[in-house]
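Apart from one protein chain that is not included, each protein chain of the complex appears where it belongs.
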Amino acid sequence: MSDNKITKTNIVGFLCNWCSYAGADMTGLGRNIYPSNIKIIRIPCTGRMDPMMIIEAFHNGADGVLVSGCHPGDCHYSEGNFYWRRRYPHLKSLLEHFGIDKRRFHASWVSASEGKKFAEVVKKVTAEVKDWQENG
Amino acid sequence: MDKELQELIKKLLTEKKAEWAVGYEKSYDEFSTSPAFVNDPAAAGRLLFNKYCINNLGSYLNKLKKNKVAVVCKGCDIATVFELIREKQFKRENVTIIGVACEGVVDKRTGKLLEKCENCAVKQPVGADFTLGTAKNSPKPKSFEDVALFEKKSSKEKAEFWERQFEKCIRCYACRNVCPVCYCPDCFAQRSMPEYLSKHVEAGENKLFHMVRMQHVFGRCTDCKACDTACPVNIPLSLLTKKLAKDAKELFNYESGADTDARPPLSTYDEGDSESDIM
Partner (left out) sequence: MTYLISKENINALLTSLLAAKTVYAPKKDAEETVLFGKLGSAAEWHGASLLTHTTAKDKVYLQSESLFKIKKGKDGVQIEEPAEPEEIVIFGCRPCDARGFDVINKLFNWSNFVDEYYTKRMEKTTVITISCEKPESTCFCTSFAKGGPVNETGSDLLLTPQKDGNYFAEAVSEKGKKVVSENSKLFSEAPVNALQEKADFKTAAETKIVKKLDLAAIKKLMEPAFEAAYWDTVHLPCVKCGACTYVCPTCYCFDITEKAFDNLNSERVRNWDTCMSEIFTRMAGGVNPRTDTKKRFRQRFMHKFNYHVDNFKEELCTGCGRCIKACPVSIDIRKVIEGIK
């Protein structure tokens, strides 16, 4: 089945500064190992996550994209992540319609203290993206 | 109906209830019409309405913002006018909507009735200031079957389908320019600092343009098919606009153009919104 030799898996991670980015930092501090395929970009809030950036990421060769923010109710800017919570399913559906497999695009809520969770999230995302790469 | 329409326009212009009237006039042969702009009551005789009146005249209202305008609208075009009013592009009192009963319009490229006309619930227009003529609405409602069928394809098949379509795209931007809700004076496609979209015309860049444009019109697009019928190379944009309409309905119970006081789905939120598959 998997004759495709994946040479590289590139995942772009958009992490909100206050929760997820700090959380990812915690992952390192807690010595939780996660795949290094993810390249992190810091954004102030998932509310600012412009869908165009996600589309451009895929256009420029990203195999997968992860957007991670504060848990609903905990947004540093009060409601940014509520807007993102609406934007994400719409965007995922639209991208799927254009042929971007649903295994390539993910979202998560990771708080500043959830170092372990972030590692799990990245492991899951990487596995799904690799699954898409191998099995189409 | 033409006589009635011309008399009405003449009256509105003479009584200064409108400064400009936007309607349809005959174009190069009996199977085509062009939008007509009339500000002289004596010229009202140019206007007509028939099954070749395919253009959505609502998209011109943005250009005539500063004037009082009377616009000839089919039932489907009225949704566009309401959407633009909702977006505060102009005031309701500055527009006189002349609804015309419509049995369906014909695509000049194929000679066939547009697919949307087969399941039209507004052949008898609703919400106009004046309504001319009568027509019977289609018994069956709008169906999203073709979108649902397309959704069942694998992502590989979908990607290949769009690759083939966007290979044809010549980036003329006819779709964007006829779209009533695409009125940004500085469109992302034209920016050079930063350059979001390369001027290089090839399938990948073309796909980027269409993906972003569709995302930008989500929740605002009324699925009027202006973009689909404008495309010189017949890219099935209707498959995209219908998807937007389906998603707006299914994800957020929202229909564009229905309520001029509504908040569009992405500019608002609800504390009870679904978490979908967020980890």
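When the chains are written out, they are named A and B in that same order, and each has its own residue count from 1.
One rule holds for everything that comes next: a contact is a pair of C-beta atoms (placed from the backbone, for glycine too) under 8 Å apart; a residue touches a chain by one contact, two chains touch by 3 or more.
Just so we're clear, the structure is a prediction, and the values are computed from it rather than from any experiment.
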From the touch rule at the top of the page, work out which displayed chains the omitted chain touches. B
Sort through B:M1, B:V126 or B:V233 and give me the one touching the missing partner chain. B:V233
Given that one chain is not shown, which residue among B:E7, B:E103, B:E202 or B:D277 touches it? B:E202
Looking at B:Q124, B:N137 or B:N177, which makes contact with the chain not pictured? B:N177
Counting contacts across the full complex, list the positions on subunit B that touch the omitted chain. 27-29, 32-37, 55, 59-60, 63, 108-110, 164, 168, 170-174, 176-178, 190, 198-202, 226, 229-230, 232-236
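Here is the rule we go by: only the chains that are shown with their structure count from here on.
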Per the centroid of Cα atoms for each chain, what is the distance between subunit A and subunit B, given in Å? 35
Where on subunit A is subunit B touching in the complex? 51-52, 55-56, 59, 72, 79, 82-83, 85-102, 106-109, 121, 124, 136
Residue ranges of subunit B touching subunit A (in the complex, touch as defined): 150-151, 154-163, 188, 196, 204, 207-208, 211-212, 214-215, 218, 240, 243-244, 247, 251-252, 265-269, 271, 273-279
